[in-house]
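Notes to accompany the following structure.
Heads up, one of the protein chains got dropped from this complex, but the rest are sitting where they should.
Think of it as A and B in the order they're written, each chain with its own count starting at 1.
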Amino acid sequence: MGKYIIRRLLATIPVLIGLSILLFAFVHLLPGDPTRAILGQHATPATVASLRESLGLDKPLWEQYVIYMGQLARGDLGHSVVNNKPVLTEFMTRFPGTVELTVAALIFSVGVGIPLGRLAARHPQTWTDGAVTVISLLGISVPIFVLGLTLQFFLSVQLGWLPTSSRIDPRLSIPNVTNFMLIDTLLAGRPEAFVDALKHLVLPAIALGSIPLAIITRITRAAVLDVANEDYVRTARAKGLTERRVDDRHIMRNAWLPVTTVIGLQVGGLLAGAVITETIFAWNGVGRWVFGAITNRDYFVIQSSILIFALIFLTVNLLVDIGYAFLNPRIRYS
Amino acid sequence: MTSADISVPGRVAERGSRGLWGDAMRRMLRNGPALVGLALITLFVLAALLAPVIAPYDPIAGALVDRLKGPSGAHLFGTDLQGRDEFSRILYGAQISLQVGVVAVLMGLAMGGTIGALAGSFGGKVDAVLMRFVDVLLSVPGILLAIGIVAWLGRGLPQIMLAVAATTTPLFARLLRGSLLGLREADFVVAARSLGASRWRVLFRHMLPNALTPLIVAATLALATAIIDVAGLGFLGLGPPDPRTAEWGTMLTDSTRFLRQAPYLLFFPGAAIVLAAIGFNLLGDGLRESLDPRLKR
Partner (left out) sequence: MALLSVQDLVVRFRTHEGTVHAVNGVSFELDAGETLGLVGESGCGKSVTNLAIMRLLPRPAGYIDGGRVLFDGNDMVTMEESELRSIRGREVAMIFQDPMTSLNPVLTIEEQMVETIRAHRQLSRDEARRRAIELLTRVGIPHPETRLDSYPHQFSGGMRQRVMIAMALALEPKLLIADEPTTALDVTIQAQVLELLRGMTNELGTSVILITHDLGVVAGMTQRVNVMYAGFIVETGSTTEIFANPKHPYTVGLLHSIPRLDAEEAAPLIPIEGVPPDQRHEPVGCPFAPRCAWRIERCWTDNPPLAAVDAISSPPVLSGPQATHRVACHNQPTAEEAVAGRPLRSGFVAAPPPAGFVGPQDHVVEHDDELAAYAARDAR
């Protein structure tokens, strides 16, 4: 298995290089004049010149790439055009917000998706199964922005059950320690603020998690059905084991394998979906920042956010693959 | 052979299958959800094609005095911020969604299919390099890739098509590559050749249908995602450059500010997107079930 890990790690290197080239091109090969695109029409010649300098736009391409990679290595992800602050620091302040939202959405989609999938698999071709299939279908057919806005409208605007936007009621001023609202409220010793933060988390998490929910449900159902038809499940029953034992040890232990792979893949979708979700719910995270960057043509922000999200996604996939190899004895001992 | 003569004249009648497509069609017609999907898609396509004929108003012309009126006899779906008729805009929006969606998926098929075919046929180094490239595309998840491409290339329908096509390319590349690699060694291919079917024709009749069917299913499902992604780009402000264009996603951006007063601005474009997506998803699932002869329900 050690060999598998090494091979997998090595396979990531070309992808990282390819990704860096793509993102390099995003700024340095912007159609037209990169500086004009980034700084806009009203930039002073001085600012334009200094940008050209720092990007090395007059040098040969490969040299520009080397400069870029050097900057990346030093953690220099450029500066935001809007407020001239370094992209990396701006990113890190907002990142906890996105993490909170993404994790909540993941918990929602896995926590509801897997039981639903198992339920449907236990009663195939019945009304229950049909209902689960409908939920799944809606999950992938209703875009995040439609669902988010609809949830906002009904549950917030009309019924007032849940807040419309933000991460927490702004009137409850909570000191910023970790930037994780749930943690900070607890650190400040304010349980009612914690609850408030949770309430703010509900709608965005549901909206963001809807697609992963649908997919996880489907895959779980399929995996359980596949495994339930395997010979070894029949053997387990023939040995006189209880249904519960058959279900847990024989069916689920094998069904988990494909399901965990899918969960890992969903993380990418969650990161991408965060852009839309945070925008709708005015959620202070990286996604909302990226949306602003799109409107303001803040290229360094877009470039770096895509880079970091892609890195996170690649890491998650790597971990999932290794985890899978570990869980599956046929790969672990081969 | 000295076996006894037991032949019974004119008995077992054999009706060969009507081929993959005939069987598939028969199965589809029995599949309820697939038919619903087909109906929705027909509705969608008709709306798009007949928009100029059916639409009661000009989708880009509106009088401010008419702004934000609710659904009524005069305006079936109400009016938007500029006083434009929502119903007409939805119909014309279908044109854009359909156009962009179909072209994007076709482009993705072309690009991904080529990559996959090359990788699958040549194998070795070519395969490795091409698949690394696909991995790079895959490392930027979903709509983020599309956002990146449109932000880079600028706004415009062709750019949107390319962006969405890029998100579907990896899927088609992997599918075709997988099919080709698998089929080379498949038992039934070897069997066909051993039966004397060394003619390319028969090989094409066995290999190609098997490689095509997952592609067709994937393309149909990809259309659903494409429509959603196009709307998503529009929602984020990366839609068609002309702000007057009736595009479902862009129509939704306005609705965010007027959710309380004019919820219909959300519902009708939202429903349109959802119904179109449901249609293609149902059809895709139906196709998958009908075209795979080994699938047991």
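Criterion: a residue touches a chain if its C-beta (ideal position, glycine included) is under 8 Å from a C-beta of that chain, and two chains touch if they have at least 3 such contacts.
Predicted model only: the values in this text are computed from it and were never measured.
K.L.:
Could you pull out which residues of chain A are in touch with the chain that's been left out?
P.N.:
Touching the missing chain: residues 125, 229-232, 234-242, 245, 249-250, 253-254, 257, 327-330, 333.
Going forward, only the chains that are shown with their structure count from here on.
K.L.:
As a quick test, compute the distance in whole Å between the mean CA positions of chain A and chain B.
P.N.:
Result: the chain centres lie 24 Å from each other.
K.L.:
Report the residues of chain B in contact with chain A in the complex, numbered from low to high.
P.N.:
Residue list for chain B touching chain A: 132-133, 135-136, 139-144, 147-148, 151-154, 224, 228, 231-232, 235-238, 249, 252, 255-256, 259-260, 263, 266-267, 270, 273-274, 277-278, 281-282, 297.
K.L.:
Mind listing the chain A positions that touch chain B in their complex?
P.N.:
Listed in rising order, the residues are 14-15, 18-19, 22, 26, 30-31, 125, 137-138, 140-146, 149-150, 152-153, 157, 268-269, 271-273, 275-276, 279-280, 290-291, 294-295, 297, 299, 302, 306, 309-310, 313-314.
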